[in-house]
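Yeah, one chain of the complex is gone here, protein chain that is, but the others are all in their spots.
What follows is chain A.
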Amino acid sequence: AKEKERKKERDRKRRRNVARRASSARKQGNELEDRPGREERRGRKKRDKEGKGKGGEDERQEEVKNDTVAKTQKNFSNENTRKLEQKEVEVVGEEDGDTEEKRKNGRSEKGGKKEDNGRGETVEKKQKKKRVETSEEHESSEEEEDEEEKVGEEKPEVLSPEELEKLKEEVDERKKLISTLRGKPWPMRKKLLTLRESHEFVEKYEGALGKGKSRKLYAYKVMMLKKWMKFQRDFENFKTACVPWEMKIKEIESHFGSSVASYFIFLRWMYGINMILFGLTFGLVMVPEALMGRPYGSMPRKTVPRADEANAMDFAVLWDFGGYAQYSVLFYGYYNSQRAIGWLKFRMPLSYFLVGVGTVAYSYMVVIRTMARNANEDGGGDNNSFNFSWKMFTSWDYLIGNPETADNKFASITTSFKEAILEEQESRKDDNIHLTRFLRVLANFLVLCCLAGSGYLIYFVVRRSQKFALEGLESHSWWERNEVNMVMSLLGMFCPMLFDVISALENYHPRIALQWQLGRIFALFLGNLYTFIIALMDEINLKREEEEVLKLNMTIWEASLYNGTLGANSTAPPITVHPADIPRGPCWETMVGQEFVRLIVSDTMTTYITLLIGDFLRAVLVRFLNYCWCWDLEAGFPSYSEFDVSGNVLGLIFNQGMIWMGAFYAPCLPALNVLRLHVSMYLQCWAVMCCNVPQERVFKASGSNNFYMAMLLVILFLSTLPAIYTIVTIPPSFDCGPFSGKSRMFDVIQETLESDFPAWFGKVFSYASNPGLVLPFLLLMVLAIYYLQSTSKSYKQANLELKKKLQTQNEENKKKTKMAALKAAMDLEEAQKARSEAPRQQRKNNASQQSYTGEKNTVTGHLVSSFVFVYPPAPRGHRIPGPLPGNQWQPAPSVQRVPNSQRH
């Protein structure tokens, strides 16, 4: 602190020097008498502000001190300036230019700068002088420029290097203050004042640090920096304005608390990701193929087969993504294997492959980054020792703005308090625990049964549908055709309800119950999805066998065609068969894509329909049948529905999983998903506001935030697994898709390397992909991961230790201060006693002694008063002079003063 004080002092002195140099040289001693008064005024003003800027509570004390110090300093500096004056006669002109510049600034800024008044005065006076005395100012601007440069050269003589250094430090400090100002819990007025003051300071002195020409450069830099800052701010504002659905979500937040809002935020986040995925597939795959690829009808894979042509435009067929939809850019099969298309020589197959990989890579990156950020945010919440205090201080959700929700929140807080007290009072009773355990085991058993049953059901249905497919779909009813999707959707709808009922048996805390519930639904969805995939794999294998047969038939057909035409006319033009007539393979990739698209569509439909029936219709019925019903429907059994956060989040996650799985084979999937999410947003926002009631037990969502993300990550992994498996192991169809004719899909990389890159690059790549190099590299990565993890663990350990140390130190400090305070209080009492005894002694003692005791008495009195000043009676207002955990503030003055008072 002293160091700072000294620095400030020096700074002030220098400022005064600079100012005086300017003014005194101009006045040439005319106004020497007049000056000090004004100078002092200005100095005090400056100091005043500085004191405020530094934000201490002891402004006043400091000021008093400053004043005294400054006075002595002034005398000293006066002498200094007198000496300097001689030197600086040459410099005068430039200095004046400088001040004038400043004055201009001050005028233009009009920022209500109090300080400017003072300066303005002097400058104006100076100007009067100027008109009388000098003419060099008015001569030309060129001279001014020259002079300015001179100033730069001469400055270093005036300011010593260490002073410069100090000044620099100060400026940096101010800058730091400006940047951290937002994070200070001060009232706005103070913030503004400090900001203005610091800005002024920085502006004033940072220029002085520059040398010669660099000063102009500096001014330019500052200007650009300001512009850039402003731009950044505007951009930030623009960004916040661009966040979609913010108001909707805020409204929901105020009605339903943050847990429901967290679903919508998650939905919005998902929407953002899907927008990017959509941009990738749409911009790099679908549009190039549609614009530059061969048009529809030019080759077999781009034409509807003759047999299907009749009803290829029927709505039922299109709804199933057959007919024209199947032979369009929406699906894998439509894409041509031509290496480069269009005048851009766009590498279509390569682009297709890279977009597929990029989609997955981008998703991984985003999910993991978000997870890491979330983990960082709530990293501190590791120890559970503040259970009650957290409940007390952080349980109110300030976002709640709806009275009903507020009532629910009150109730839930009360119950949580009561529960916590109960738990604290007595550990759980023994007779209860057996029953609870039994019930929990039973519940888990039931859930397992449900899962197994649903898994079997799906397998059965998929098998049956394969049988139907072999027999031909036309002969079956609508239900039989859509059985798989419907069964999956229905299971997804009813099983969670069942789980909910079962979980009532378990008697968990709602937060834990929610996690169990989520885990179970997750398992259910996962089981269903994987059964579906396994069934799909079977179907792929079937299709591939079909393909083999067809390949054989194809050669026969070609031969027959060739032979037939040859036999008829040997000089006939090359055979032209309409592409619709050429037999083609089953193209399993398109089939997979279609399956996923259908699944998504049916899933979306079920979600919307459940929303309409389960929420809207129910709300309408409850609302209007209540007028003529025998019991209160609103409060009684059906009631209004609550918003099911966990179910909805899981639905979203699984939907996303299917997108990731199917996007490779159906490039239209991200587009479809964006559409779905968009509609979902509006529909669900509307539904939640119009027909749901706030949850009875409102709890905050932030705890489960990363839980959702972890699930998303698991789903991402599990959904990319089958996709990658199919890409790597199954050879692509021979007559459809961008990879037709290759033995594996990833051969496209090899091909590109061979034909588009120089030979040496291919060589390097082949070396790099050599197992001898890859394996050690993998090993290295594993080792690195291991190392990083162990270091992070040790850091955590160290962190914990430090925390403990800090805590104990804090406690010790507090004990010390407390002891000191106690001692001081006792001393105070003693001193008071002494004072009260002193008059008695006075009376007893003779005249010679009287003068001595009187002196002593005043000294004690003074000490006591200063002592009392150090310990103010219980501080009013918000600023608590207590030790903060970071800096160890100690009431040092009082402690030091204790022995002093004892001495007397």
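Definition applied: a contact is a pair of C-beta atoms (placed from the backbone, for glycine too) under 8 Å apart; a residue touches a chain by one contact, two chains touch by 3 or more; residues count from 1.
Assume contacts and distances are computed from a predicted model.
Colleague: One chain isn't displayed here; going by UniProt, is it "Nucleolar protein 11", "EF-hand domain-containing protein", "Peptidase S26 domain-containing protein" or "NUBP2 factor"?
Modeller: "EF-hand domain-containing protein"
Colleague: Considering the complete complex, identify which of A:K418, A:K467 or A:K763 is in touch with the unshown chain.
Modeller: A:K418
Colleague: Where the complex has a chain not shown, which of A:N482, A:N626, A:T752 or A:N810 is the residue touching it?
Modeller: With A:N482, A:N626, A:T752 or A:N810 as choices, the missing chain is touched by A:N810.
Colleague: Which residue from A:Q338, A:T370, A:S395 or A:Q466 sits in contact with the chain not drawn here?
Modeller: Considering all chains, including the one not shown, the answer is A:S395.
Colleague: To test your reading of the contact rule: which positions on chain A touch the chain that is missing from view?
Modeller: 109-111, 178, 181-185, 187-189, 191-192, 195-196, 230, 233, 236-237, 240, 254, 258, 377-378, 380-383, 385-390, 392-403, 405-407, 410-411, 413-414, 417-418, 420-421, 424-425, 700, 702-703, 807, 810-811, 814-815, 818, 874-880, 882-885
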